[in-house]
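My questions all concern the structure below.
All protein chains but one are shown in place.
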Amino acid sequence: MLALDFSFLTPAVISGYIVKGFIFSLQLTLIAMLGGIVLGTLLALMRLSGRPWLVVPAAGYVNTMRSIPLVMVILWFFLLIPLVIGRPLGAEISAIITFTLFEAAYYSEIMRAGIQSISRGQVAAGYALGMSYRQTMGLIVLPQAFRNMLPVLLTQTIILFQDTSLVYAIGAYDLLKGFEIAGKNFNRPVETYLVAALLYFVISFSLSMLVRRLQQRIAIVK
Amino acid sequence: MPMIEMNNVSKWYGRFQVLAECSTQVEKGEVIVVCGPSGSGKSTLIKCVNGLEPFQQGEILVNSISVGDPKTNLPKLRARVGMVFQHFELFPHMSITENLSIAQVKVLGRGKDEARERGLKLLDRVGLRAQADKFPGQLSGGQQQRVAIARALSMDPICMLFDEPTSALDPEMINEVLDVMVELAQEGMTMMVVTHEMGFARKVAHRVIFMDQGRIVEDDKKEAFFGSPRSERAQQFLSKILHH
Partner (left out) sequence: MSSWDWQVFCKDTIDGEVVPGCFGGAGDVTYLDWLLSAWGWTLSVSALALVVALALGSLMGILRTTPHRGLVLLGNVWTELFRNIPLLVQIFLWYHVVPTLIPPLRGVPSFILVVIGLGLFTSARISEQVRAGIQSLAGGQRMAGLAMGFTLPQTYRHVLLPMAYRIIIPPLTSESMNIIKNSSVAFAVSISELTLFALQAQEETSRGIEVYLAVTGLYFVSAFALNRAMLFVENRVRVPGMIGGGGH
C-alpha cells in the first residue's frame, strides 16, 4: 500500500502544467458549443424544410456522425484535414474543427426536437402577421425552441466538456494531458489521475446542478 | 367488534395537514359511503386503511390488527383487504386471467389451476368470462373496472375498499360497475366506498361520511344524511352534486 502524496502539486506546477490544458479544454468546449449550436440549428432547419435536397444530406450527415465513435471521428479529421488543405495541422486546431462539426450533429437533434415542440399555430400566427419564413423562424419559433431546450443543450455541453478528454487520441494538450504529463514528470501518476477525476467531477456535477435549477425555473415559467 | 376502526387519525404532508383527527367505525357487513369535495382527504383516508398511505397520529384497526404498528405484517393484512382504484390499475402486461391469478398464487400460495378456476368463476360473476384471454388494454374502462373488482374478490377479502371506482369512467359505463358493487353490498360484503354516486349511496349504503379539509364533518345514517345534513358545507355539496 503506497501513501498518497499530493505535495508536489504546488502553484508553480499547477500553472506550469495544468492551467494550459484547462484553458484549452474550456476553449474547445465553448467554441464547439457555440459553433455546434449554430451549425446544428441550420441542420435542424434543413431537416425540417420538407425539401428532399436539404433533408437528405442533413439527415445523412447527422446520422453518420451519431453512429461513429467520437474517437474515430477525431482520428478521421486528423487524417483528412491535412489531405484537404495540403499541409499538416496542429492537434489542437484539428480538435476544435472536429468537435464543432461532431457536436453539430447532436445539437441539431436537440434543436429539431425543440422546433417540433413549438405548436404549428405559432408558425401560422407568424405568417398571419405577414412575416416571412426567415422572420417567423428567427423571431417566433427559434427563440421559443431555444428557451425550451436550454437545459438539454446545456446537458449536452456537459457531455461535450467530458468528451474533450478524448483528444488524448491525437495528443492534443488538454486538461487531462496536463495532469498526465505532470504525473509522469513527478512520478506521481496515481495522485494526478485522482485530482483530474475530482476536478472533472466537481465541474460536471456543479454544472448539472445548475441545469437542474434552470429546468425547475423554466418549468415554473411555463 | 368492528371490521374497521379508526381513532383520531391525523396525517401531514410536510407541514400541510391532510387528515385531522378522523374517527369512525365500519361494522361487519356494513356499507359506508365517503364523500366530499376534491382535496377533502377522502382518498387519502381510504388508502390509510390498508396502509398504502402512512399516517402520523392515531390508530387504525382492521379486524383488530393495528395498521400503523411497525410489527404488523402489512402484505398479509392487505391480502385480506380488497381494494379497487380510480384508474383500475390492472397489470397491463398480463392477460385478464393472469391478473386474476397472480396474487392468489404468489401471495396466498394457491395452485395455478385452482387460482385460474377461481378467477374464471369470478369473471363469470362480473359477466366477462369471454374476455379471459385478452389483455387489459383491449377492454373498455367499465370492463377493466369489473375485472379489477373480480381481482380483489379473488383473494377472498374480509372487506373491500373502493377509491372513486367510477370517476374515471365514461358516463355510459358507470352503471355496469355500480351494478356489480350493489350486488356485492346486498350479499353482505363489508364495504368502504369513496364515491360521488349518491344513487348508489341511497340504494345500499348504511351510513354516509362527509369530509371537508381533512376532517370528518358528518358521519350519519343514510336517512339522516340525505334528510337533513347538519353542516352547511355538506348541504352545499349535496345540492351541487344532486343538481348535477
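Read from first to last, the chains carry the letters A and B; within each, the first residue is number 1.
FYI, a residue touches a chain if its C-beta (ideal position, glycine included) is under 8 Å from a C-beta of that chain, and two chains touch if they have at least 3 such contacts.
The model shown is predicted, which means the values in this text are computed figures rather than measured ones.
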**OP:** Check the options A:101, A:154, A:181 or A:194 and report the residue that touches the missing chain.
**Re:** A:194
Original post:
In the full complex, which of B:42, B:118, B:151 or B:196 touches the chain missing from this view?
Top reply: B:151
**OP:** Based on the whole complex, identify which of B:50, B:145, B:166 or B:195 touches the chain you can't see.
**Re:** B:50
Subject >> Where the unshown chain meets chain A, residue by residue >> reply: 1-2, 67-72, 75-76, 79-80, 83, 158, 162-163, 165-166, 168-169, 176, 189-190, 193-194, 196-197, 200-201, 204-205, 208
**OP:** With the missing chain put back, which residues of chain B would touch it? List them for me.
**Re:** 47, 50, 52, 74-76, 78-81, 83, 85, 87, 89-93, 102-103, 106-108, 134-139, 151, 155
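Heads up, the rule we're going with is that only the chains that are shown with their structure count from here on.
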**OP:** Could you tell me the distance, in whole angstrom, between the mean C-alpha positions of chain A and chain B?
**Re:** 53
